[in-house]
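Pasting a structure here, questions to come.
The other protein chains are all here in position, but one chain of the complex has been omitted.
Labels run A and B following the written order; every chain starts at residue 1.
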Amino acid sequence: MKKHHITLSVNGDDYDALVEPQQTLLDTLRDTLMLTGTKEGCATGDCGACSVIVDGTLQCACLMLGVEANGAKVETIEGMAKGEKLHPLQKAILEHNGLQCGICTPGVLMAAKALLERNPDPTETETRFWLAGNLCRCTGYDKLIKSVLVAAKEMRGA
Amino acid sequence: MSELRYEAPESVSAAVALLAGAKGMARVLAGGTDVIVQMETELIEPELIVDIKKIPEVRGISAENGGFRVGAAATGMQICDHKEFARTWPGVIEGVKLIGSIQVKGRASMGGNLCNASPGADSVPPMFTAGAIARVVGPKGVREVPVEQIPTAPGKTSLAKDEIVTSFFFPARPKRSGDAYQRFTPRTEMDIAVTGVAINLSLDDKGVCTAARVAIGAVAPTALLVKDAGAALVGTKVDDAAIEKMVAAARAACKPIDDKRGTKEFRIEVTGVLAKRVAKAALERALANK
Partner (left out) sequence: MAHDILDNSGFSADRKLKIVGTNPIKHDGWDKVTGAAKFSSDIVLPGMLVGKVLRSPHAHAVIKSIDTSAAEKLSGVKAVVTRADFPEIKEGTPYGDMTRMVIAREKVYHEGHPVAAVAATSESIAKRALKLIKVEYEVLPHVIDPVEAMKPDAPVLHAYMRTKGAKPGDAKVWADKASNVVERYELGVGDVAKGFAEAEFVVEHVYDTKPMHQGYIEPQSCVATASEEGEVELWCCTQAPFVYRDRLSEILKMDSSKIKVQQSELGGGFGGKTAFYAEPIAIQLARKARRPVKITFTRSEVFRGTGPVSGTQSRIKIGCRKDGTITAAEAELVFQTGPYSGSAFTNAPQAMFTRYDLPNVKTVSYEVVSNRPKVASFRAPCVPQVVFGVEDVMSELATKIGMDQIEFRLKNAMADGATTIYAEKFGKIGFIETLEAAKNCEHYKSPVPKGCGRGISTGFWFNRGGETSSSLQVAPDGSVTITLGTADVAGSRISISMMVAEELGIPVDKVRAVLADTHQLGFNRVTAGSRTTFSQGVVLVDCSRKVIKEMAGRAARIWKVPEEGVMFEDGMFRPASTNVGEFKPLSIADIAKQTTNTEGAIAARSDMNVTGAGPGFGCHIVDVKVDEETGFTEIVRYTVVEDAGKAIHPLQVEGQFQGGAVQGIGWALNEEYIFGTDGKMQNPGFLDYRMPVASDVPNIDTIIVEVPNPKHPYGLRGVGEVPVVPTMAAIANAIGNCIGIRPRSLPMSPPRLLKLLKEKKGKA
């Protein structure tokens, strides 16, 4: 199949890639760029495991073609920690056991990061509705939501 | 299986020309939250994808003649974040907010929601009641089409193969107007409407309803504007008796099917329940909007 040449920035690094036209951004990240931290749970936009931030907007990498990402700035889980320093959300999820199997975790973290960038002080209900697009089957959401609220508090310096 | 072609033209005319020249199935790509899923699950195998997002006029939201012009590919999040639009059309925003998750709304558009022609599309009933006008561009020029004339059946629209919706016009609205949309789903989020009701109404100084439009979704092959239901409210103070009449008209207009998302009986029943609740919400907004 004829491929398109795209250039994009992922976590601040510039990449060139050849992508098939039907290939999604998720396939491009995972299979072409070998950035496998972004997970596939459904490939239909229903689970949020592939949540990434494209040009400042939270979205599912499975709902965008790779070719559409030409020229885009993409943020993925691999760019969340700065060197050894974890993002407060990552730290909170570790400390409060907000993960069990960990497959939904990268998507949840990206979604939560987008939430806190927009609303530094969300209520529990707002957090639950914002993260409604991120399915988790292990935790029952309790510790996951608590982790996000703890991180929000820490980031506010409260 | 033919080779898929992806094009991203930078003008409406180029987009229209590409669609006109397509040999096999062609699809317009706006947010892609339906088209890409349909491709992924092999429901459709298009030969051509025309990505319209490089065309400036399909993406913006701006004031026009006291109303708003909203690009057909403006994203859900973009629409929800437009403070003026959101204040003016809270019911439309309620519909847009229910189009999938935050992630999905980061891409999904009203144009896509309308042209995918799903009977359960959440932004469609409030667009109907808002009296939105779609700007349709084809090789022969521009048509201005009331949105309720676009969807014709599940997955089908009145658009020609080489026509695209570029934007919607939401008219100026009088004071003492209010709109609202609610849907029913078994989950609180991430679900497809089992039924949805939008109502837009205006009141005079005495609180008498001067105009009302009622639309229902997910209970017929397309979303429906129910004229009788709107008429039941006009000339009343939107009191319980008028609402009862409106509810009866809304229920009578339902032509639902039994499917995985709900039974006929349930859909008709709950459409009435929502119609009552939505009327009260729209009324409250109209009264507050002096």
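As a working rule, a contact is a pair of C-beta atoms (placed from the backbone, for glycine too) under 8 Å apart; a residue touches a chain by one contact, two chains touch by 3 or more.
Computed from a prediction, not measured in an experiment: that's the story for all the values here.
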Original post:
Pick from A:G56, A:G71 or A:G102: which residue touches the chain that isn't shown?
Top reply: A:G102
**OP:** Would you write out the residues of chain B that touch the absent chain, in ascending order?
**Re:** 1, 41-42, 184, 186-192, 194, 259-263, 265-266, 269-270, 273
Original post:
Contacts of chain A with the missing chain: which residues?
Top reply: 1, 20, 22, 27, 30, 34-44, 46-47, 49, 76-78, 80-81, 86, 90, 93-97, 99-106, 109, 124-125, 127-129, 131-146
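Assume only the chains that are shown with their structure count from here on.
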Original post:
Between chain A and chain B, what's the gap in Å when you average each chain's C-alpha atoms?
Top reply: 29
Subject >> Interface residues, chain A side, partner chain B - complex >> reply: 1-2, 4, 20-22, 24, 43-46, 48, 51, 54, 57-60, 62-65, 67-68, 111, 114-115, 129-130, 132-134
**OP:** Enumerate the contact residues on chain B facing chain A in the complex.
**Re:** 3-6, 8, 29, 31-33, 36-37, 39-41, 49, 51, 53, 75, 77, 100-104, 106-107, 188-190
